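In this view, the complex is presented without one of its protein chains, the others remaining in place.
This part shows chain A:
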Amino acid sequence: MSINHIKRRYQKDLTKLPKIFRNRVVKQNNMFTLPTFENKLPILPKEEYKTMTQTGYTEGDLVYITKGEHKGTISTIFRYSKEYDGLFLSDIIEKKIIPKDQWFDQQDSFLVDYPKLIPADSVKLAAKDKNDKGEDYYIVAEEVVFKGKYYDDRYKKWLPRRFVKHHEHIEVPWPNPPTEPKAGELSTEGETVFEKTWEFQSLSVPPFPSTIVNELRNPYSKHKARVLTELQARRLNKPTMPLSKEQQIYLAKKQQSETEQPTELTEEVQDFIGERIANHLNSITNPHLKAHLDALSKNTINH
């Protein structure tokens, strides 16, 4: 165990303290700092740190200030402080007093320009666009929503698409990252990723091309004969069993009893049926019923 590790036990970790004690410690610390360097925003515990997809903005984005001294100004995010949940904007600067013993080289005044920390709840995401005439205009998003994701080559990672809530046809693209992401010690090169080193094997995909079968097997083999010999055919087909006497008698009887179906009715029957139908049809007066019966009569046996 290193000395640094042990030292950490005796250091004050604000994030481990409850909120009321945390503020007290901050107050105590402020007693010994210069009045302009007083820290007014509370420090957040680590669990409450927000990522760029949670806040909805990142460094390089435009924001609109809604509260405080600089209300109504639009500025670019210079840095986001996750510990304080605050923003340093590029144009919002305040003067701070520095004692002479802490002056840096080429400093000639007690007052220096220092970026002002602005709480995150007093800014809204803004975006710049051009209208049809080519004039610049800004939009301010009350809230942002994320939909879908895409691979951003500038950030070298997958990012969600950002839209203005309730106006979801307006997309606010992510800004260019302030610094290009650099490859670390453990990162893999882009080209190496696309190198195929392993292949999924399945029974449904044969390991060899299907055309290789003809090369492995002889298509003209004598064992591949299409016509069976008589012996082979006899072995493959079961023999027809001879009928018993009872079966033969039954079949003969059945053949005798089967009489041929007449194909036409006798004249007498035809006349009888025709007369009955004629009497019935002649008595019908309803034209709709007549039309219905005519339709039924279309499907008849023609002689």
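To be clear about the criterion, contacts are C-beta pairs under 8 Å (C-beta built on N, C-alpha and C of every residue); 3 or more make two chains touch, one makes a residue touch a chain; residues count from 1.
Note that in this section contacts and distances are computed from a predicted model.
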Absent chain [UniProt protein name; select from "AP complex mu/sigma subunit domain-containing protein", "AP-3 complex subunit delta", "Eukaryotic translation initiation factor 3 subunit I" or "54S ribosomal protein L25, mitochondrial"]: "54S ribosomal protein L25, mitochondrial"
Which residue of A:Gln102, A:Gln261 or A:Thr285 touches the chain not shown here: A:Gln261
Residues belonging to chain A that touch the chain removed from view: 261-265, 268-282, 292-293, 296-297, 299-301
